[in-house]
Every structure is written in C-alpha cells, then in structure tokens.
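Of the protein chains in this complex, all but one are displayed in their positions.
The block that comes next holds subunit A.
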Amino acid sequence: MDKERADSGLTWEVKANSRHYHRLKQKKSVLCFHWGRYADNVVRSYKYSPLTFLPLSLFEQFQRAANLYFLLMLILQCVPVISSIPWYVTIIPLLVVLSVRGIKDLVSDLARRCSDSVINSRPCDVLISQSFITAQWKDVCVGDVVRILKDQVIPADLLLLCSSEPHSLCYVETADIDGETNLKYRQAPNATHSKLTSHPSEEALGAFDGVVLCEEPNNRLYTFRGQLQWRGECLLLDNEHILLRGTVLRNTKFAYGLAIYTGADTKILRNCGKLRVKTTQTEKVLNRVVIGIILSVLLAALLLAIGCGVFSSWVMSQTGTVSGLVIDGNPAYTGFLAYWSYIILLSPAMPIALYITFELIHTVHSLFIGWDLEMYWQQADKPAQSRNTSLNEDLGQVGYLLSDKTGTLTQNHLLFRQCCIAGEIYGDASVSAEDTESMDLSWNPFSCGGLFMSAPGLVERLRGQQCPLSRQFLTALAVCHTVMTEWKEGTLVYQAASPDEEALVGAARELGWVFLSRTRDFLVVSELGVRKQYQLLALVDFTSKRRRMSVLVREPEGGIKLYCKGADIVILERLQQDCLYQERTEQALQLFAEACLRTLCIAVRSVPEALWEQWSKTLIQSAAMATCDRDALLEKLYDQMERDLQLLGVTAIEDRLQEGVPETISLLQDAGIKVWVLTGDKKETAVNIGYSCKLLDPDTRLLEWHELREILQSPDPQVSFFKARQTELWAVEKAMARAKTSVVLTGPELIEFHQRPEWGAAFMSLAEHCQSVVCCRVTPAQKADIVKLVRKHTVSVTMSIGDGANDVNMIKTAHVGVGIAGVEGGQAVQNADFSLSQFRFLQRLLLVHGRWSYLRISSFLRYFLFKTCSFALVHIWFGFFNGFSAQSLYETWFIGLYTVLYTASPILCMAFFEQDASAENSLKYPELYKIGQRQELSSILKLSLSLLSAVYTSLVLFFIPFGVFYNTAFDYQTVAVTVSMAATFTATTEIVLLTKFWTKFNIAAVCVSFLFFFICTRITHNSRIFQRSPSDYYFIGVSDMAFIDPVVWLTALLTTWTAVLPSMTAHALNVILTARDKHKGRGPEGLSHLYP
C-alpha cells in the first residue's frame, strides 16, 4: 500500500478531524535541527527573538568581511607588542558601525513581527469536538475542518467539503495569488456534497473521517493531485476542489473545508521565493577592490616584515641602541611581530567608515526619492517610497526592465469606445474618453454610467426596433460571456473573468440589453425592459488557441442560436459565403486597430434543431471518451458548429493605459533599457497593449514560438535569426532587422526552456537584438524564472515592476524590484525595493535619481579609496627609513580623525548633492543613462586608477618631506604634523577638483573640514589634555611650533601641489579636449564634457 502511494506520488496523508495525530507530527526546529512533517499555520518572517537578537545580529554583521576585518584589527591592537596604533582608534568607529546597523535591523524586524502577528491572529472558525470555535489562523492544523464565511480570506489550502450554495459551488477571488480580480468557482466532490450538507452540519462534519492522500507540498498553483478515501470509496481530487490560502470567498454564504497544507506548506507561501539580500553591482565591484586592497596590504606587510627581519639581523651583528631592542634577540620573531604591526598600521587603507558612509549616502538618496514632488501622486496622496535603502545606484544601471502589464502599464480599466454594426461605425475614439459627450440614457433604469461612446444613432435604431442586426449584436454581447452577477446595495455588479467581458456586458447594459443573472442552465436578460430567458445549451469557452468563444442558446421564441465572439482572423474565416457588410466591417477593423483599440468580431448562426440534436449527441459521446484524442475530437466538433457564421459587427475596446506610459517606455528605450512585458494575460491582450504603449511598433515583426524554436534549434541561432529577418523584411541592414523584431512567448512554451537549459544563452543573445519580449500566460513562478534567465545570461541589472501578488516572486528575484502602489493588494509593494504610484514615475526614478545616485556613489567610492589609501600607504615608504619597525608617521589621533572629521564632510556633501546634469537635462538626453549601464564610472579599471593615483600621492606625501627634513634638526613630531597637513590638504584639494556642483553646503563642508583639522590638532596638542593622560596626548606643543614655522607650511604646500598635479593636469586636459568636441558639435551641448 505504501509503495503504491509512493509510486503514484501521493505521499501526503491528511486524516480529517484528527488534530492529535497531526500535532504529533508537527514540524519543529531547534537551532538547525528540524523534525516533523506538517508545518503549523504560523507565518514567521521575522528573524530575531529577544534571546537571539544580539548573537544573530552580531553574527550577521561579522559576516560582512569589513566588520570581521576590523574586529581582527581590534584584537591585534590589544596585543601590546604589536600595537602600532592604540586600540581606541578602531573600536569607536567599529562600535558606531555595529550599533547603527543593529538598530536598523532591529527596527525592521519589529515591523515584520507586527505584520506577522496581524496575519497570524486573523480569525477563522475551526471545528473542534462538533462545534465551531472562533480561533486564530495560527491555530489551524492539518486535518482541521474549517468554516469560511463570505468575504473571509482562506487561512490554509483547503479541500472544499461543502458550501451553502447549490451543488456545493463556491466562488473565490484570487487577486492575491494571480492578480486576477474576477471570481472563479470551486466545487466540492459529489460525495461530500451529498453526505455532509445536512443540518446541523457540525455533527456530520465532526463525524467526517475521510483520509486525503495527495502530493507533497509544492508551488504549483494550478494543479493538484490527490484522492479522498472515505467510506470505502476513493474519490479523485483535483484543483477544482481546492481553496488556496490567500484567496477570498465571495458570493457564498459559507463553505466548509478540510485543511490539507498549512503555513509554510501552502502553495502561495511555497511560491514566495526565498528572501534574498540584494547587493548592488557597484558594491560587488567595491567588495572585490576591497579584497584586493586587503590582499595587497597583507603582501606589503609581509615584505615589510621580511625587511624588518633582515634589518634586525643586521643590527644584531653590531652593538648599538637598536640592537638591544630586537625582541629576544631573535630577528625572525621580531619580523613576525612586525608583520602584525604593519597589518594594523596599514589597515586604515581599507577604512571602516567606508561601509557606514556608504549606507548613510544610500539612506539620503532614498530620502530624496521619497521627497520628490514629481513622483508624488496627488490622487492617492502617495509619494514614492524607497523601501530598500541600499540599491540606489543600481537604479542608474538598469539594463532590463521586466514589467507586469495589468495595473502596471494599464489602469486595468477597459472602456467600450466604438463598435461597428452592419458596416456602420458608432462612436469616435479620436475624442478622449473624458471628452465624450454623454448620451441620454435616462430611459434605461439599469444604466449606471461608464459608457464613453456617443452614438445617439445607435440608440435610436435600437429603440426604434428598426435594425434586427444591431439587436442581435447586443443580444450576443449580453449572452456570450462567462460573467457572473451579484447584487450589491441594490445595483447590479458584474464579476467578469476578464475586464474585456466586463466592458462588453456593461456596454450592453447601458444600451438596454441588461444581463440579469445566470444559473447553470439559463441566462436572464432584460432587453429594453422586456425580461427574456435564454436556455443555455452549450458554452465553448475562450482559449488562447481557439481565440474565440461561443454560446449555444435556445431563444425564448424557440429557435436555437449560436453566438460567437472572437479575434477577427478566426471569425472572418468562419463566415458564410457572401456575408453582408464584410468589406465595410474589415475597413472598420483596420480603423479600430490604428486607434490602438482591442477588437472582437461578433457573429451569429441559426442552428437547425436537427443539427443541434445530432451534434449534442456526438458531443456527449466524445466528452465521455477518456483517450488522448478526446481534445482533438472535441476541437473538431466545435469547429463543425462554429461555421457558416453571419457577421454582426465589431466591438472596439480601449484598454486605458496609465498616464504617460508610451512616453515613458520610449524614453527608457532611448536610454538603452530593454523593456519586457510579462503578464498572466492572453497573448492578444498583451500584444495589443504592446502596440498601444509603443513597446511594439505597428511594423514590428512578431517572432513567435514556432519560429523561435527553429532558430534556437539551428546550429547558429544568430545567423538563422538574421536570415529569417532579412528574407521577411527585405531589410539589408542588420540594425533594421534587429530593431524591428519582438519575441512573443507564452507560459507553456517557457517550460521547454527548463528542459533545454542550453537555449537560455542563445535566446538571451537573440533577445538582446530584439526590440522587446512579451511573455503571456505566465505564472508567478515563471515570471521569476524569466528574471533568473536574464540575470544568468547577461551582466545587466534587471528591474522588475509589478503591482499584484503575482508579481511578488519576480520582484524579489530581480536586482531591483519596484511595486506599483495601485488598486490590487499591497503585497507587491511589501516585497518591493521601491514603490511608485504610477508607471511613468519610473523615468524619473531611473533617469534622474538612479543616474545621480550612480554618479555620486561611484565618485564617492573612487575618492574614498583614494583618500584612505594615499594616507595609509605612506607607512610603507616610511618603513624603509625606520628599520621596518612599523613606526607610524602620524599622530594616532590624526589616524582616527582623518576619515571621520578632516575629510568626511566634503565628500559626503558631494555624494548628497552632486549633479552633472540637471533633472530636466537628464530626462532630455536619455543617452546619458548609458554610462551607468556600461559601468563606466565604477569599473574595476576606474577604481584601480584611483588606487594607482593613491600610490603616487603616498609616495609624494612621504618623499618630499623626506627630502626637506633629511639631516636637519626637525624632530619626528614636527615632520608628522607636516605630513598630516599635506595629506589633509591633498585630500581636500582632490575633492574640490571632483566637485562640479557647489552648493552652500559643499563650500561650508570644505571650510569646516579645514577648520576641524586645525582645531582638533590644536586640541590634541593641548597641554591641559596632556596633563590628563600624558601617554595618549604626547604630541603636546607640536602644533605651536609647527604652525608658525614657514618651512613646515612651504613643505606642506609643495607636497600638496605635487600630489594633485597629475589629477589637475588630467582635469585640465579633459577641459581642453572637450572644447574640441564642442567645436565639432558632438553630444548634447554643454554636457559632452561630463564623461571623457
């Protein structure tokens, strides 16, 4: 038996009403040990408990290499023999860094805890010993019978046992799972429906002892396999019987369900993807450079230590003052100790303040994003928000934008704008929806507005009963659909599977054909006030392959009619011969398509009774077949019915884009960003949107799967790709062929990518040449897979943007995730790194904030590495003249304060305020954005150049004072102050050269850091402070002597000027050379000088 189960894959066993059994097997964990099988229904997204906060947070922080490095430094500094710098120089900044981060983590974890507890304590009714008790979500256990009331959110994945509605149907809204707002129905298995729907139901449910065997928990939202064993019967279960966690019960008074998967086992949580810590590209480069610096420091320390050993053994051979200082008379040991001393002494080359300053800058940039009025949406009173404050510079490097469609590009609000009935066009789409003159529909009691079409002629015809074709057209609209109705506060509300259907049925209502209700067998329609009941004989639903939908109804008058609506190509080829008005309708279709409207053809066929009888018989027979040709057979049958159609007309629907979407997309494309659309929608809808938002041009060639597959299968995809394009477009130029191609894929086709991983790279290299890629019918997990595909095969930064819970996965997977704070649930925003209210704000987020952030942060990094390395590396050169003894050339306080006070504020101001081009120009010249995509400012090469210049500067900083003070009476401390002065001046001059945008803060910062240097130096050299602790402030009186000595000043001046001369010359040459560009008129005027 067990083996059989294992073979069928049904290994998950749930026994109804046996809490105890499941509780025993509940999943538990202590530290890293886990046991048990069934997860409890508690969501835990928090990381810390009071007990674990300190160790875990410290553990996490010390996983950052930098922090660990400084901890090691600190430990080394506490060893007196090797402590070349006292320990307090490191511990203060380290403590500040650790506590700032710790507090930040704590605050965000508390926020997560709060939101968790809100979810976990949602109420739900659980059956315990034959009565329902109001419990909380977290108490639900596998095997529990749960009662869900109308509009409640379902707490776990449930097997529907029975409900208040006939046939134990129930309706659920899945907005939080797939973003679709229409209702879907679920049905209980017949056995449980018939046996458990009794009164009082508690008894029957309490006695229910079925056993469910099903698959192990997985993330497939649309499939479920299992069986229910009850009373000796074995019932097959599938997705229709399952209510997923996170869906909402609608239109159903109550429903009973058996919990199958709870908590972490539920399908929606399985779909959530793992929480990943995101790091930016620049940070990755920085980390590599930092590792490089550390390695070089270690190497330099090693060489210096060897030098120390050699020097020691040399002095050992003589008698002198120094020889007595060789530890234990052992040169090797002295060298070993000198190694550690040098590691300490050179450690400021990799400054501890770097990462904390980095975070500070990120935070300020994030604040700027939130403060931007241009990204504030008045209607919803929502400013933009940066939820993850560490990804700003990635915004300036985005190469791929993967966008959801519904609610992101569109308002998800469809309007019926035009139609063509019997060759006559009604309405005018060139007038915008708001400006459309509203028609007088007061004669229609059901009218509730929302028709943005002005066609008095049509109304007249309809009411005047003149034109049977238009009446049939409206009947088709009112009958041929899958919409459900619901009465809310006295008004009729339509629940439609797609917004298209809602728009069509709604338009029919406005024009007098009111769809009132649907039962399994009947449709009730009020036609201009006359109530008519259509018997529903058959309904052939829409599929993306069929691209049409038909209903077969018996009219109240008795005749049988087939109403069909569908894509123009499909309908036009099924028309009867010599159809009236066909030519004029086709012209109308052309017109509507040019206006970017979504069109559907409406057709009708009168079916003779005999044909119907014969057809329905065959249908029943075929449907009962269980072979694999069943689908093909059915398809053929449907085809037989849907022919000899009579064309009624065409509908034209406007899918209203959000404001500014086409402009934004074309601007982003100009900026070199590839925009892809990933949607759960139908292919037609997606492509239509693609056209209307200028993602696809009217003459863009769509590359579909069958072609793409051929290309991918060919030995050289690139070549066959261009061949295919060239023959079709007669485009000789490759660039033309590239620009004018877009790939359209659907979800099922993407599965093949999983089976053939080698296609990924080929596909991406093709996609790089395409204008865009549109993926339709994709599940949340597939959206994430596409993001992963892009991430894997390109080096570009990917950005996902979406608004629904179905986008959460891709938002989490991309480098940067953006959530649209729109109509659908807040889940996308919750998981996003940035949240916007409108798609069009993206242009400002990327082209202005992103570009500035990238510019500022890469300048910041280069300068920061320069200033710290240049000042720390001086010790290497000094080592050659002090017996490699790890003697510091600076006062210890100077080392501590240099990065914190003397050189911090000007670079911070630059990193906050720098602008190479104003916001307006950034948007005007989108090509400026490409600098970030190519990583021009933060490449390893650029950073290495700054390091090289740092090495040069350190040489100058040491050797010029060396030359001046060699063989003179100047003492060590005066020299130390001179070099400190020169180092501070050099760092400040460099930032002055780097800053291009001087606000008052920048000017103040430069002055302040100079002042700080002189004031703090005076303070640490003060006699009072010396008296308190003579061994820590032994530089007493040095500045009194040094600051009045002309030689000190002249040396500092000479050193500074020599140190900045190369970068000064580079700047000067840059200015002179760009003057040439200006003359030749290259690049946007006034901006060409920005990037050499």
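Assume contacts are C-beta pairs under 8 Å (C-beta built on N, C-alpha and C of every residue); 3 or more make two chains touch, one makes a residue touch a chain; residues count from 1.
Convention: contacts and distances are computed from a predicted model.
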| item | value |
| --- | --- |
| Listed names "Protein SEC13 homolog", "Cell cycle control protein", "N-alpha-acetyltransferase 25, NatB auxiliary subunit" or "Protein TRANSPORT INHIBITOR RESPONSE 1", with the criterion being the UniProt name of the chain not displayed | "Cell cycle control protein" |
| Residue touching the undisplayed chain, where the options are A:S442, A:Q755 or A:N967 | A:N967 |
| Sole contact to the chain not displayed, among A:C419, A:A886, A:L947 or A:A983 | A:A886 |
| Where the missing chain touches subunit A, by residue | 80, 84, 315, 318-325, 327, 341, 368, 370-373, 376, 378, 381-383, 852, 881-883, 885-888, 913, 915, 919, 960, 962-976, 996-1002, 1023, 1026-1027, 1030-1031, 1034, 1036-1037, 1040-1041, 1045-1047, 1050-1051, 1054, 1057-1058, 1061, 1065, 1067-1069, 1071-1073, 1075-1076, 1079 |
